[in-house]
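One structure below.
Missing here: one protein chain of the complex. Every other protein chain is in place.
After this line comes subunit A, so read on.
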Amino acid sequence: MEETTQEQQQWSRLPREILITIAKCLSKTAAAARLDTLRLRSVCKSWRSSIPTFNQQQETLHFPLGLPFPISPNPNHSLRGRFSLAQSTIYFLQPAPSSPSSSPSKSSSLPWLLRVEEKDAEKGKWKPLNPLSKVSTDSIPKWFPKSLNLLDLRFSQIGVAYSIRFVHEDARTTGSNKEDEEDWTTMRIKTLMEQSSSLRVDATLAEEFKSTLILRVAVSLSPWSGSDDYAVMAIHNQGKLGFYKLGDEKWIPISDESKYHDVVHHRGKFYAVDYQGGAVVIDSDLTAKQTVPPLSGHGCGPRGGQIKFLVKSGDDHLYLVDKFPGSKSVVHLEVYKLNETNKKWERVNHLNDQVFFVGDDCCFSVSTQDFPALKGNCIYFPLTCYNFYGEEDFCDGVQNLENGKCGPVELFQPDHMPMFTLPTWLKSKPPASKK
């Protein structure tokens, strides 16, 4: 008994430098660092005083980061501004143990999928994003909680997504209206769509728009070893690759004739996949080397409609998800796993009990071993569907690789809907959010 008491005092008296070493081990990514820091600071007095707050941690990168604009040198327009690299984090939320002594380490309830972007670190303000789709983030659904407390919930970080937005120079100088800053490209899309419907598209505007549009971003960084390793690979100008290293003045275009759909950082290198499924590796010499040949039987042109996604699985393999878009009845996904020795994509019909989330701008994977309430070998993705008024809309879709069934989660896996809407265990919280 006495020994236990001694132990109690021991851990709370862990020397500061050891605690900081542990904190560094916990946070392999900058995205995880914030939450891990909060958790450690919440344990007891001495830990709270030993671990500096996330905002005080000088060596950690704080998003959003400003990057130079444009990526291609000598653009044929005079648009000025900069890029802003934002980081969003995807979490699974589960109820925290109400009585610590009876807490199982793995909760059996279905987790709630939450994606947030930090808006104001000082004030703890966050912007919720749609986990899978980058559209329809303007309005938050009515049921969404106004605030959450990390102490009441089990947060598991399951993914990190990066996006690059263009910030117009005017917005930067006035600097007053933050929302306008973010919406420059969105505003141009609307203008261009209006113009195209009246068949009077402004060519300069179209060029400007193209140079500000970043399709996908992959980031590699090790937050604790200084910022020197931090690098960005972006797909811009409808399929071209550009590389940027923190501190550099300019982007370095990766010269290549292909048209890329997705890029990830995997095992210390950047991998990009083109519209035919061919994959290249970009190493420190910044040249794209063909490493996987295109998928066979892919005669379709760059506008064939299929979209290729790269997914890093939890067991450290690289997968290619080929999305055949369309409305409910047509849409389906085909999945290929990279055979590292033969350098080939191999079609698979199971994911080793992994679950994939293939969003418009981010892909991530979880294991059913970590989240037993999930159904394995399923892929969730945004699905085009039509709402009550017949307007085009997005809903959450699922494909079960085992039986090939594919459709809206609401219809095909109604029991999994709490993952995308508010779960009952969160609803039943005391009505603290009510005014």
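Criterion: a contact is a pair of C-beta atoms (placed from the backbone, for glycine too) under 8 Å apart; a residue touches a chain by one contact, two chains touch by 3 or more; residues count from 1.
The working rule: contacts and distances are computed from a predicted model.
Chain not shown in the complex: UniProt lists it as "SKP1-like protein", one of "SKP1-like protein", "3'-5'-exoribonuclease", "GATOR complex protein NPRL3" or "Eukaryotic translation initiation factor 3 subunit F". Of the options A:Trp112, A:Phe155 or A:Trp184, the residue whose C-beta touches the omitted chain is A:Phe155. Residues of subunit A in contact with the chain left out of this view: 3-4, 7-8, 10-12, 14-15, 17-18, 21-26, 36, 38-45, 47-48, 53, 96-97, 100-101, 103, 105, 116, 119, 123-128, 137-140, 144-151, 153-157.
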